[in-house]
Structure formats: C-alpha cells, structure tokens
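Left out: one protein chain. Kept in place: all the others.
On to subunit A.
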Amino acid sequence: MSSETPTKTPEAAAVPPPGPAPVKKRVPQGHKRLLTRRDRITLGFMAGVPTVLHVALVWVTALASIALAFTSWDGIGFDSIKWVGLDNFKQLFTDNPQFWPAVEHNIIWFVVLILIPTPMGLFLAVQLDKKIRFSRVYQTAFFLPVVVSLAVTGFVWQLVYNPDTGLINSLIGANKPGHYIDWIGDPHLNLWAVLIAASWRHTGYMMILYLAGLKGVDPSLREASSLDGANEWQTFKNVIFPTLRPTNTVVLVVTIIEALRAFDLVFVFNKGAQGTELLSILITNNIIGESSRIGYGSAIAVVLLVISLAVIIPYLIATFRKERRA
C-alpha cells in the first residue's frame, strides 16, 4: 500500500500529454478519424484491462468482505452462508478478549514508530546529507533492514530474544531457572521487544524518505541562512525543516499505514500470542486454516478498514485541496 501512493501520481500526471496531442497535428480533418480502429482497440485494452482488474481485485473483494462481515460462514459451499446481522461485531466488541488489546497494540505501534524511529531516521538523514565519507556505505547499512523481508527480520530477532540460547539472555545470564527474562512470551515485555525490531527497520525507511527530501532542499537556502549568521541547529530548525513539510506528510501517512498493517514481524516472532495481539493477526487466525470463521474474520477486517479510512480520507481531502489550489 505504502509504495503505491508515492508512485501513482507521477504516472497519472505523465499519461495525458503523449496521447492525443501529436495525433491531432497529423489528422486535422475531424475527430472521427482522430483515432484509428487499432488505436481505439489498443486504448480500449489499456483502459479496460486495468479497470477490470482493479474492480475485480479491489472493489469486488472489498465489498464482498464487507458483506461477509454480516454473515456466518465456514467457507464450505455458498449455501452455508448465514445472515447474522451485527452479531459478529457484537461478539467482537464484547466477548473477544483479544480484540481491544489488538486495537491498543496497533495504536501503541503507531505512537512508538512516530516517536522513536522517525526522528532517528531524520537525524541519520541529516548526518548523511552532509556528504561525509563512506556515506553510501552508511546508507546501505541503514537501509538494509528495509530491504530484507520482514519474515527474515522476525527470524533474526527471534535468535536475539530466544530465552534459552538467545543473544541477550546469554550475555546477561538470564537463561537460568529463576532468572528467566522471557522476551518473546512475557506479555509485559514482548510488544516492546518486537517494537525494537520494528523500529530498527522503520528507521532505515524514514532515513531514505528524509534523505530524498533533503536532496530537494535548495542549497542557496542554506547559504543564505549561514550568511545571516545562523548556526547549524538554527538553520535546520528554521530553514531546512520547514521546507521538508511535504516529506513529513508522506512520512506520517507511511507510518500510519505501517502501524495498521503490522503483521509479518509479529507473526514470525510469536504468532501474536498474549501481549502482541494485532488486528491483522486476528484476521489471519480467524480466516485462514481449516473450518475457518470467515464472517467473523471479515468483521475484524472491516474494523481495520474503517480505521484506515478514517486516517486516509482526511489526508486525501487535504492533498486534493492543495492540488486544486496549485
């Protein structure tokens, strides 16, 4: 999701000019011959195939899952779908001991990501932007966790946190009876343990985003501010950071999305056991597997969808308003 948002707009902006403009010059007679048969077929395909795919893969599935949220279905035969109204949601809000902790953990996830790795990434980006030696090496090193699959990341951190043979417990001698620190299992610790791993990864991601933003800052701004006698911190605070505003918006949205879709790391880490429940994991546990509870899982998915929309829609409105003004 996150990678799509940044790439979409440039494409959309780039598409209109090449099409009709040159054709018009060559065929001035009238708009009937504006496009040849072949052009029309090609265009039809180019517009039609993505539309069909988009409707089938995004809209139909999303709407189907919303509809399923009001049913009870074990996934065997369409005739076993039973309409249950709001029962799934009622159960979810009142009976499911994992639901509210999951919502809470998703929120904690977001708050931690925005408070720790994001400023950290900005800090690293500012340092790397100073054209220090081996800058490329550092960039690669910090960005590596983002490139590595989260499943692998989860596995690596599991080796660090393993209660018996893990790195931390072996170093501090906490793997003897009576002294155990159960990083993966203890519900007071495991969310934070996994958040360290998530932050480690997110820092690299934020660093790259900010680095890109910093490259776009006009060097003359820095020059002007140093001529005015501003020190490094003042320059950053009063000149550089304000020009990073567009980047900050992207960072905010990316972080929200990361917090809502947090899944793979935890799933590998401890399958979302007590202390690390997440909405995405509840959905998976309920839908995937034998004799699945598809209706109930869909209800959780709808809750997640509503939360995402509540966050994304105001952002989109603000962006479009800005574009219209420009």
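Odds and ends about this structure:
Just so we're on the same page, contacts are C-beta pairs under 8 Å (C-beta built on N, C-alpha and C of every residue); 3 or more make two chains touch, one makes a residue touch a chain; residues count from 1.
Convention: contacts and distances are computed from a predicted model.
When the unshown chain is looked up in UniProt, the name that turns up among "Succinate dehydrogenase cytochrome b556 subunit", "Heme exporter protein B", "2-oxoglutarate ferredoxin oxidoreductase subunit beta" or "Extracellular solute-binding protein" is "Extracellular solute-binding protein". Among the residues A:L113, A:L211 or A:L304, only A:L211 touches the chain that is left out of the figure. Residue in contact with the omitted chain (choice from A:S225, A:T255, A:N270 or A:S298): A:N270. Contact residues of subunit A toward the unshown chain are 3-10, 72, 74-77, 80, 82, 84, 87, 91, 95-98, 139, 143, 146-147, 149, 161-165, 175, 177-178, 180-187, 190, 208-209, 211-213, 215-216, 246-247, 249-250, 270-271, 273-274, 277, 285-286, 288-293, 295.
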